[in-house]
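Taking it in order: structure first as structure tokens, then the write-up.
A single protein chain has been omitted from the complex, and every remaining protein chain is retained in its original position.
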Amino acid sequence: MFLQQLVNGVVIGSVYALTAMGATLVYGILRVLDIANAGAYVIGAYIGMTIYALTGNLFASLVATLIVSGLIGVGLERFIYLRLFNKSPVILLITSIGIFIFIEDLLRLLNGPYAKRFPAKLPFDGVQLANLSIPGTWILVMVVTAVLLFVLWYILYHTKIGLAWRATAQDIEIAKAMGINVNLIVALNFFLGYGFAAVAGSLIGIMYNSISPTMGDIPAYKMLAIIVLGGLGNPVGTVIAALVIGLVETFIGGYIGFFFPRDAIAFVALIILLLIRPKGLFASKNI
Amino acid sequence: MYLIVVATIVSIYAILALSVNIVTGYTGRPNLGQASFFGIGAYTTAILAGKYGVGFMPSLIISGMIAGIIGLLLGLVSLRVKEDFLAITTIGFNFVIVAIFQYVPFFGASMGLSIPPLKLFSIPIGHIGLLAIVLLLMLLVILFSYRLERSWLGIALVSIRNNEDAAESLGIDVRRFKVISFGISTFIAGLAGCVYAYYMGFIMSYNFQFMTSIAILSMAVVGGLGTIAGPIIGAVILGLIPEVFRFASDYRLLIYGTILVLMMCFKPQGIMGGDNSTFINLIRKTPPKTAGMDK
Partner (left out) sequence: MIVSRLSLKEKTSLEKIVAGIYLKFHPDFSLKRAYLIGIQQISLKFKFRGGNVMKKYLFLVISLALIMAIVLSGCRTKELGTIKIGFFAPLTGFAASDGESVLNSAKLAVETINNAGGLLGKKIELVDYDDNCNSDQAVSIAQKLIASDKVVAVVSGSYSNPTRAVAPIFQSAKIPMVSSYAEHPDITKAGDYIFRQSFVGSIQGRAGAEIAVRKIGAKKIAILQVDNDFGASLADSFREHAKDLGGEVISFDKFQIGEKEFNPLLTRIKKENPDLIYMVAYYEEGSQIMKQMKQLEMNTKVLGTEGIDSTKGFFEIVGKDAEGLVFTTNLNRDDSRKVTQDYIKNYTEKYGFAPDMVGASAYDSFMVLAEAIRISGQATSDAIKDGMYKIKDFDAVTGVISSYNKLGEVLKPVQVQTVKNGEIHFFDEITDTKVITPPDI
């Protein structure tokens, strides 16, 4: 049973990592908590489902959802976040919540309140070992997450644009002064951030064969806890924190049962951590 | 009667918006978990009045005190935590408190708690009486805020918001005042929780979720943080939207979201926020310290 729970935890953690990555990227550049990112999660699920229904091609739907949601993210950034860039974080947070409420309700009006199916046919089957059963969807989730995160890691740490990105995240004014095209960087940031969240939403939709307009409610807040645990704006830290939370939730459920609401676990962990280490789990050296 | 009931709930929210204004408006500490203290006040009253038959006045005071004391604790915690993390800490606190209400049988767990109808000196108070009490409470909070703004404490709080380091160098005990402002703010929220418990007659953990904290903060922000009229107006406007737009009931959430976004885009200082530098200081971010992404 331990192996089964372990794999389960990793899968859940992977989805959390992909979902939280968007929020981390946005925080890294703009220093704001973006709840609207969870809106991309929900939109992504619906777009993925629709494209799949039209084309029957899983790969196409995942790519399409990443691109479309990424563009939506850039749009939001240009028209709304840019205006509020130098305002207090409280204002930006409330704006992002307003956007999130709007997106979820719009989807409800367009698609109806009932859950819909996302019956994706996978090109491979699950794995059945002696004590371990790994459904095909789990493999899909782990593979896609690994690929996307690897691509992000490569871009960030092994390309010129990644360097420019990291510089911008450190200090946007200085980056601008050094001639970096900050606008492009920020746009790319939002594109990937929202795109990733969208793919995560689609993956969840496929994994549970169910998408609904309110599926973003819990991820919206849980992701905040995860990115703080991971060190706010630190992508590697976010992945690790996401995996840890996924595993902790799974093991508690698997061995003791949820003596406490499952979704509060991430926050309890957060509060305990902040009391012990106020700088977060993987604090950057510059704080 | 319908108007009286609506007026009562709007006034309760106005009190809550005013309470969050003290810690987020005056002192500049983002508090996204005010609903937890609202809930602590309500549950305290539910237990005192509902389970032990304690009267209104003692319940009111005790609810406020307990919420205030726990708020002081949160204030102490907030000192340890960096600025950027404070918002999330308050969110986390909200989730944990709601989870406690949800799981602990003493708090009714998932079945919730009932509160007996309000009686003052053994005379039952009806809806109108309750509205009178709530309005009186709101008046007291308004007066308190007014005096606070002009007091030594108030100026100190605002100076902390505008520039913490400067305030500290002027000899203001920043740490002490941050904690105090949390305590005051949550005490008031606890009072609001008490009257809310009597108003609803029945409470469940769902009434105090994170979304409620957002609603409270939005009211203060949309109305204008740092003012007194602001949170009240915010409560009136955002609180009345569900009622006014009942005919467009299918689109209400859409409208609510849109109003939030539009207000923040075009008038982030809120409706009552002026152009003077107090507000410019409020809405301008302090220079960001670097975070992350530098490995």
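Note that the chains take the letters A and B in the order they are written out, and that residue 1 is the start of every chain.
The criterion applied here is as follows: a residue touches a chain if its C-beta (ideal position, glycine included) is under 8 Å from a C-beta of that chain, and two chains touch if they have at least 3 such contacts.
Computed from a predicted structure; not experimentally measured.
> Which one touches the absent chain: B:Gly39, B:Gly112 or B:Pro231?
Of all options in B:Gly39, B:Gly112 or B:Pro231, contact with the hidden chain holds for B:Gly112.
> List the residues of chain A that touch the chain left out of this view.
With respect to the unshown chain, the touching residues of chain A are 1, 4-5, 8-9, 12, 105, 108, 112-115, 117, 126, 133, 135, 204, 208-210, 212-215, 217-218, 249-255, 257-258, 261-263.
> Spell out the interface residues on chain B facing the chain that's missing from view.
Touch set of chain B with respect to the missing chain: 1-6, 9, 102-103, 109-112, 114, 152, 155-156, 159, 162-163, 166-167, 169-170, 199-202, 204, 206-207, 229, 233, 236-237, 240, 242-244, 246-247, 249-250, 252-253, 271-272, 274, 276-278.
One rule holds in what follows: only the chains that are shown with their structure count from here on.
> Indicate the whole-number Å distance between the mean C-alpha point of chain A and the mean C-alpha point of chain B.
Centres of chain A and chain B (C-alpha means) sit 30 Å apart.
> Which part of chain A faces chain B closely enough to touch in the complex?
It comes out as residues 24, 27-28, 31, 33, 80, 83-84, 86-95, 97-106, 109, 156-157, 165-166, 169-171, 221, 224-225, 228, 231-237, 259-261, 263-264, 267-268, 270-271, 274-275, 278-280, 284-287.
> Show me the residue ranges of chain B that touch chain A in the complex, using the header's touch definition.
My answer: residues 24, 30, 32, 77, 80-82, 84-85, 87-89, 91-93, 95-96, 98-99, 102-103, 210, 214, 217-218, 221, 225, 250-251, 253-254, 256-261, 264-265, 268, 282-285, 288-295.
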